[in-house]
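Some chains have been omitted; the remaining ones sit where they do in the full complex.
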Amino acid sequence: MALWDKMGLLATLLIFGVSLSLASAERPMRRSLVFPKENDNSYVELVPQKDLDMGAFTLCMRVATELAKGNREIILFAYRTLYYDELNMWREADGRYGLFMSGEGVFFHLPELNTFQTHLCLTWDSKSGMAAFHVDGKRSIRKMYKPGHKVQNGGKVILGQDPDSFLKDFDSKQSFVGEITDVNMWDYVLSDAMIEALHVGKRIPRGNIFDWETIELIVNGNVKVITEEL
Amino acid sequence: MALWDKMGLLATLLIFGVSLSLASAERPMRRSLVFPKENDNSYVELVPQKDLDMGAFTLCMRVATELAKGNREIILFAYRTLYYDELNMWREADGRYGLFMSGEGVFFHLPELNTFQTHLCLTWDSKSGMAAFHVDGKRSIRKMYKPGHKVQNGGKVILGQDPDSFLKDFDSKQSFVGEITDVNMWDYVLSDAMIEALHVGKRIPRGNIFDWETIELIVNGNVKVITEEL
């Protein structure tokens, strides 16, 4: 918003390879991704600002879905390299939330997603091996997960589908249906207080891997990009 | 309230063709419609300020009912032209909420209505085709519905009954039982922040299709018009 206000910046949004300008806004605006239907071909690629070569991370998003009451998995975030699911975040069929980095996952019992926006963050640190979710600013218990592990560079991040091979082999029964916005990622762990501040609308620190205000999005298939006033 | 205070306006309320004056109030007052019993003949017609010739709208109301836990449909708002249900809002028998414009509807999973007042808003925009509900200030996911469609002029808006033909053929098992107040409508989409402000009591922007403070109501059958202090 600071950038937008101070510089009258024309944020460039890449959709289907076409660049679209948003007029410099008096009021803060935010893009939101609407995934209207279950299918196996619609997804949005997020172009990172720097390599996902990470010994720690914080991943945040605002997410709303009516799928949660169902009995199927929902992919929330997928970072896939050629041979590995490097960093996937799931809502499991049994209602738990899972983090998977190249193999077995770690699971959390959190409140159900619903048609209203939930602010969801996930943190992990290689040194301590501690992983935790934050739901609307409140942290879950920490769980030990893959201390010493590193997230590898060289893949692609997508929302909406789970690639079983490199950006292919999608399964409609794992697809995301609903709305996702404000996806930000850092290559370090934010404090509980910082995440609570983000939840209530503070916009710093800006993500150094993904910063939703300036992020380049590549949309594939039936995904609607809405610009909403904040 | 601004009008009331500044001008000491005697708001005119038309009931059964008889005009009734409310004394200019020191405190803000608001009319509320009580539908005491299930039947097929009681309803309130809302007289619009301008034609319902709309490529977008926001419809808000405060509604309370104990029917919601039952297993039947509840009509919440009906705008009927001679041959079409131009814009109907329903609580479906399965608990979902539906918007219908001249044909198939779009459905949302929202919290159940209950004996306490729920502030309910519904927005739709022809350009994007995005429809969404707001429940007590919180927006649901957006759903794609009839992009390019227009709501047609020339019908009547009623609360309490669903007309299967032009203001006839009511079904008591679809009637509304409970209390409705603060019905406002705009021919554009209000922002999330504006709707949250309305929820907590802000009274601007005033509805340009229906403005509850000055709206003309035509009551038919067993509907009680209460004036309550705010």
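For reference, chains read A and B in written order, and residue numbers begin at 1 within each chain.
Just so we're on the same page, a residue touches a chain if its C-beta (ideal position, glycine included) is under 8 Å from a C-beta of that chain, and two chains touch if they have at least 3 such contacts.
Because the structure is a prediction, the values reported are computed rather than measured.
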Subunit count for the whole complex, all chains sharing one sequence, 2 displayed: 3
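Going forward, only the chains that are shown with their structure count from here on.
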Rotation angle (°) superposing Cα atoms of chain A on chain B, nearest 5: 85
Touch list for chain B against partner chain A, complex: 108-110, 128, 130, 133, 135, 138-144, 191-193
Residue numbers on chain A that touch chain B, as the complex places them: 32, 34, 36, 64-66, 69, 114-117, 178-179, 224, 226, 228-230
